[in-house]
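Of the protein chains in this complex, all but one are displayed in their positions.
Entry: chain A
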Amino acid sequence: MISKATIIRTVVLVGAVAALEVACRTGAIQPALVIAPSAMVKALAETLQSDDFGGHVQQTLSAVAIAMTLAIVGGFAIGFVLHWIPFLRRAFNPFLAAYYAIPHFAFYPLLIVIFGLGPAPLIVLATLFAMVAMIVATMAGLDRVPRVLLKTARIHRLSLMQEIWRIRLPAAAPHILSGLKLAVAYSFIGVIAGEFILSTSGIGHEIAYAYDNFDNPRMYALILFVLGIVTTFNMLVWTWERRLARRRGMAS
């Protein structure tokens, strides 16, 4: 059965696309600003077939994949250590609190100086951008493990490793998972925005390049492509999360 929410969402989405299509075709919106959705799709089909496109996609996606992995694994490890060692946490807390107030992209030139011109500075930038969300979520999850569950662990005389594996991590899992979702999104943003500003290749750069050359069809085609990738990825994570929630009997 289709829910009311799904119907409303679909109507709004289809309506917006249709309105844009009409506005573009009738000339109410100039093609120099926005092109019709149908034209975007057509341009996307052409772009997908162009020779250099695969290389850009591969470069962007592999950078995202590396940054995402580093951010999730590293963020979890750091969050875990900071949770466990209170004085380290007190030392670093101000940084964590102020972290997302820093304009990370301003450091990109510095990273290039340090890491050279290859994909490394971009990956480092995206990793730094995504990792702190994972750190904060991991700490929040571990902080909120109910004390009575830890007492229960002691009643069952669990070893420290068992307590962590059997009690703390599963209890913290919902928070950790939401940190993971943020880390995924921030990795995409970090890489594509970085390419946009300073790179000489990758999807982000291609969008900027098309923009500079008034190549609207290609620009919108690429934006559409990015949207498609990110949405697909989000759906995958979302489906996985739902499955976990259902295993806890919490899905609707």
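As a working rule, a residue touches a chain if its C-beta (ideal position, glycine included) is under 8 Å from a C-beta of that chain, and two chains touch if they have at least 3 such contacts; residues count from 1.
Rule of thumb we're sticking to: contacts and distances are computed from a predicted model.
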(message) According to UniProt, what is the chain that's been left out of this complex called? Choose from "Formate dehydrogenase subunit alpha", "Menaquinol:cytochrome c reductase iron-sulfur subunit", "ATP-binding protein" or "Secreted protein".
(response) "ATP-binding protein"
(message) Among A:R25, A:K151 or A:R243, which one touches the chain that has been omitted from the display?
(response) A:K151
(message) Contact with the hidden chain only, please: which chain A residues?
(response) 146, 148-149, 151-152, 154-158, 162, 166-167, 170-171, 173, 247-250
